[in-house]
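What follows is a single structure, and I will ask about it in a moment.
Note that one protein chain is taken out, while the other chains of the complex remain in position.
Labels for the chains are A and B, by order of writing; each one numbers its residues from 1.
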Amino acid sequence: MLYRENGQFKTSYEADQQIFPILQDRIGIGLLLAFAIVGVPLLADEYLFRAILIPFLILALAAIGLNILVGYCGQISLGTGAFMAVGAYAAYNFLVRIDGMPMIAAILLGGVCATVVGVLFGIPSLRIKGLYLAVATLAAQFFCDWAFLRIKWFTNDSASGSVSVSNLSFLGVAIDTPVEKYLFCLGVVIVFALIAKNLVRSHIGREWMAIRDMDVAAAVIGIRPVYAKLTAFAVSSFMVGVAGALWGFIHLGAWEPAAFSIDRSFQLLFMIIIGGLGSIMGSFFGAAFIVVLPIFLNQALPALGSLFGLEISTALVSHTEFMIFGALIVFFLIVEPHGLARLWSIGKEKMRLWPFPH
Amino acid sequence: MGFFLETLIGGLMSGVLYSLVALGFVLIFKASGVFNFAQGAMVLFAALAMARFSEWFPELLKFDNKLLANLLAFAAALAVMVLVAWLIEKLVLGRLVNQEGITLLMATLGITYFLDGFGQTIFGSSIYKIDIGLPKDPLFLLDGVFQGGLLVNKEDLFAAGIAAALVVGLSIFFQYTGTGRALRAVADDHQAAQSIGIPLSRVWVIVWSVAGFTALVAGIIWGSKLGVQFSLSLLALKALPVVILGGLTSVPGAIIGGLILGVGEKLSEVFIGPHIGGGIEIWFGYVLVLFVLLVRPQGLFGEKIIDRV
Partner (left out) sequence: MKFTTLALCATLAAAAAGSAFAQAKEQFFPVLSYRSGAYAPNGIPFANGYVDYLKLTNARGGINGVKVIWEECETGYATDRGVECYERLKGKNGGATVFHTLSTGITFALTEKVPTDKIPLITAGYGRSESTDGMVFKWNFPLTGTYWDAADIILQHIAKKEGGWDKLRGKKIAHIFHDSPYGKEPIPLLQERQKMHGFDLTLIPVTHPGVEQKAAWLQIRQLRPDYVLLWGWGVMNSTALKEAVATGYPREKMYGVWWAGAEPDVKDVGDGAKGYNALTLQHGAEPNSAIVKEVLDKVHAKGQGTGPKEEVGEVLYMRGLKAAMLSVEGVRRAQERYGKGKVMTGEQARWGYENLALDQKKLDALGFAGVLRPISTSCADHRGDVWARIHTWDGKKWNFSSDWYQSDQTIIKPMIKSAADKYAAEKKLARRDVSDCQT
């Protein structure tokens, strides 16, 4: 009843092809953005920014990048942590070695370096498929882990291998307080999400999806697998690299190679599986789920325990987190293998009909 | 020369140990087409069960004989692994029967996390000891030919022997028993096997139990070497390149892949490593596998991948 598009006629091709053709959707997104840009800074406290919102935004960006590669192009990649590390360290080097380099330029250049590395490690995908490719990308992960520990040039010759950045600023405005960091990340994520959404709706996105569905048939009808796969790796690595640079600069402030280890790669893969492969919206859902769940469990489990009079040690909370995490992943895969985004679509479909049954 | 041989032997020994873990992967993939990422967690879980049971049984039942404790613990740990296998089949695999590869892979990743947390909850997260009487001191061969002799780890020799016995046992099982034949039929074609009356879910429970048994053996050997603690589950990351190198569906492939990887890793670490700062073992193995895959995308002994349009 509320969600019908009766009366909404499109009179131009542009209107027909917009990302949110239904007026209610546009209003919804508008409200969401307004809340995110204005409401959240007014309502949220520092902890919420630092521990939940900023990691959520940055990981959502990385998840969008990974989703493009895995969800839209079908190339399984377990080396995302490495590409984030490349983005972070490259951005660091640009910032530190070139005087007067603006932070945003350093971050984008970090993304470009991640693109180069991504395309390099994406070349095997032309020959190797599926699970075997996943293992090949692990080579990227471990190699980068080692390179950033061993090659001192990357860490500006610091004795310990740990690097840090400070005095960040964007267009002359210092980015120090949590609100400023949040707004900066939000801006970057909005821009990149828009770019990603438009890319996957364009002809390159269709090429990616054709390769994912049946790469031999795609090659037969004239889609060049080399071009499609390598552009997928390139775009994905660019976003992941930018996310990595943001993670290091904005969220952590000081980091070492272990911050981008294989656990990070698995975490991102979980995000897109739970959120929904092949869906930009799904990346956000997945990122929110994975970021909030451990923190929620950390608060809820001791509270639950004290309800029953049990004192739950932090070790037990940590183990239970693992167990619930694993169980939830299996549960989601059984109940909805296409992820939270599919649940969202089903919800919208139902809303289209409500209150009518069909 | 002596040092090269020593490194080679050390590499072969490590390789055998990796293939012990890799065998589990291959077994499950062969029979059900599922890539079981949880194999590492199963090794850890089995090892924890063995270590803790061998501690708890003597306390609970008040006896002192170490051999008896170990045997009882082994039986109990095996029972636990069979139970785990049954539960996994019932709760997870049974409900994900027709899903694509990546979904099943993710499900096993979920199982990994669950087993990791569950194992540490029940059995604890310190370092535990498994003592099955394997000798720890080194053996020096050919003292006269090479200065200082060739170092061979006695424990690793035993492990190699056990692994060989396991492979032989598994081969006999698959070739000559009825159940083994049923497993091979299921691996070939699920639907055809079902249509001639082979009970799929029972077959899968058997497969996962055998993989659990392999995990237990691997867990005991690795636990005896390194002590039983959390990082055992990271062995899966070491076994992955072995499995890929050897081909996902070949048991001899797992062994040979393991040997190649072990040797490649150790030789590279010892001879190339010092020149570029060391610590290259892990990625060298993966890069090696990467290059092999570029030449043979299905691994050395795997079935050729045929894409139909």
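To be clear about the criterion, a contact is a pair of C-beta atoms (placed from the backbone, for glycine too) under 8 Å apart; a residue touches a chain by one contact, two chains touch by 3 or more.
What you see is a predicted model, and the numbers here were worked out from it, not measured in a lab.
Touched by the hidden chain within the whole complex are the displayed chains A, B. The chain not shown here is touched by just one of B:Thr103, B:Ser125 or B:Thr179, and that residue is B:Ser125. Only one of A:Ile22, A:Ile195, A:Val292 or A:Leu328 touches the chain withheld from this view, namely A:Val292. Touching the missing chain, out of B:Lys136, B:Arg181 or B:Arg202, is residue B:Lys136.
Mapped onto chain A, the interface with the missing chain covers residues 35, 46-48, 50-52, 55-56, 96, 145-146, 149-150, 159-162, 164, 166-167, 176, 251-256, 258-259, 261, 263, 284-285, 288-289, 292, 295-296, 298-300, 303, 313-315, 317-319, 322. The chain not displayed touches chain B at residues 3, 6-7, 10, 14, 120, 125-129, 136-138, 140, 151, 153, 155, 225-227, 229-232, 234, 238, 265-266, 269-270, 273-274, 277-279, 281-282.
Keep in mind that, in the parts below, only the chains that are shown with their structure count from here on.
Here the spacing of chain A and chain B, counted between their Cα centres, is 33 Å. Those residues of chain B lying in contact with chain A across their complex are 35, 91-92, 95-96, 99, 101-103, 105-107, 109-118, 120-121, 125, 237, 240-241, 244, 248, 276-280, 282-283, 286-287, 289-290, 293-294, 297-299, 305, 307, 309. Chain A makes touch with chain B in their complex at residues 76, 124, 127-132, 135-136, 138-139, 142-143, 145-146, 149-150, 214-217, 220, 262, 266, 269-270, 273, 277, 315-316, 318-330, 333-334, 337.
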